[in-house]
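Only a single protein chain was left out; the remaining protein chains are all shown in position.
Let's look at chain A:
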Amino acid sequence: MVFSSLFFIFAFLPVTVILYYSSGKHLRNIVLLVASLFFYAWGEPAYVLLMCISIIINYYIATLFGRNDICNRKNKFYLIISLVFNLGCLAYFKYFGMIISTIASMGNWKLNGGTPALPIGISFYTFQSLSYVIDVYRGKTKPQKNLIIYALYITMFPQLVAGPIVNYGDIERQLADRRVNLKEFSFGIRRFLCGLAKKVLLANNIGVFWSNVKNMPGTEISMVMAWAGIIAFTLQIYFDFSGYSDMAIGLGKMFGFHFKENFQYPYISQSISEFWQRWHISLGSWFKEYVYIPLGGSRVGKWKLIRNLFIVWFLTGLWHGASWNFALWGLYFGTLIFIEKVVFRKSMMVWPKAIRHIYSLFFVVIGWVFFEFTNLTDIFCFLRLMFGIKVNSFADNQAIVELKSYIILYMVCIIAASPWPKKVSLYFRNTYSNFYRLAVNIYYCILLFFSTAYMVASTYNPFIYFRF
């Protein structure tokens, strides 16, 4: 089940809200846990078992830590068991197929590993489980004694399938006791609707432009078309992913949880390092906390820094998908960040703001080519088109017609990706506080209205066989 589906919004959500608020306080965690398991089992019934096993093992290991002094040998042993189990599951279910096909292609063998289907959200809940176990091992948090509360932390449906990766320490208290008032609840709905509109109205529609470009034969794509296409993808992936995070944060608020922000206008960044502090923040901080800093972070010699950056960015890239292009995408950013840290250092601050902005956007947009195409030939073929090498034309008629028809959507997307809407909203809140709430609610109702129309229309499926 995805958040941006009719069934989720108009059936699962109202039923869950009604059950949650009509049950007594002591039952609310159980209601939310059952709803979350139902949510997960909806499309993936078999893998609920895997998730439950993972929950029980990690829960049990964490309680074992509690019985010993911090960081003794026994604890280390338990930690290693947990790491092997969690990373082993992730490696098997997510990367097994990739590893087998890589080995097969290296030795020219015919290997058929029988790749398992990817359990939804495994990358997210594995990382959450790891952060919990490591934090308890380090003595940063106490182990959770109540299995239901721990299970709820892992399975909570708002963040289960697409993040953000929530740190246990951040919501420890809320898991045990939380209060929601009408104001927070309605804020949660509005946040959810904001995310829904980003996904349904912006990401899906601008995505059509990109898939049109992607499906064109390489010889027919002009340079302008290639750039317009990849910029459309740049916008699509931002609204898709940040929309999903907004929906998660909003749903969390509706049930009394306060998740940290996962996106902070990444496309206004003035350096690549800044981009990664604004893009998928929860993943970045996970790698920083559990990989980069334990390796020594930045306060090491040049060679060690290269090693650390290589490991972190290789893994960050690969986390996004079981394909080498993601690793390449990660290393591409690792290299840029190394250059910023070692070569440019503070000299970048002297550059005019506009130049820094263009520089960052330019490399981010190029980066999406590595992200979007899975094989190396396609990546270089598309980059060649973007830079006008062996390209048929700079701009053809089709590119101009297509661009014109999407110009409104482009403009809306660019404005929506900037902090301006929020600034305007804050201005109105401070100046016309009486009408602000009315206007905001009307605005979100309009968003819901149109999002519903687009969601219904996406299932419009006319039977056209009779035409032939």
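As a working rule, a residue touches a chain if its C-beta (ideal position, glycine included) is under 8 Å from a C-beta of that chain, and two chains touch if they have at least 3 such contacts; residues count from 1.
Note that in this section contacts and distances are computed from a predicted model.
Trainee: Given the choices "DHHW protein", "Chemotaxis phosphatase CheX-like domain-containing protein", "Sugar ABC transporter permease" or "Cytochrome d ubiquinol oxidase subunit I", state the protein name listed in UniProt for the chain not shown.
Mentor: Hidden chain, UniProt protein name: "DHHW protein".
Trainee: For the chain left off this view, which of A:Ala35, A:Ile55, A:Ile165 or A:Leu193 is in contact with it?
Mentor: A:Leu193
Trainee: In the whole complex, not just what's shown, which of A:Phe10, A:Phe77 or A:Tyr427 touches the removed chain?
Mentor: Result: among the candidates, A:Phe10 touches the missing chain.
Trainee: In the whole complex, not just what's shown, which of A:Ser23, A:Ser101, A:Thr115 or A:Thr452 touches the removed chain?
Mentor: A:Thr452
Trainee: Just name the one of A:Met106, A:Leu182 or A:Val343 that touches the chain not displayed here.
Mentor: Touching the chain that is not displayed is residue A:Leu182.
Trainee: By the contact definition given up top, give the residues of chain A that touch the hidden chain.
Mentor: On the chain A side, contact with the omitted chain comes from 1, 5-7, 9-11, 13-15, 17, 42-46, 182-183, 185-186, 189-190, 193, 205, 401-402, 404-409, 437-438, 441, 444-445, 448-450, 452-457, 459-464, 466.
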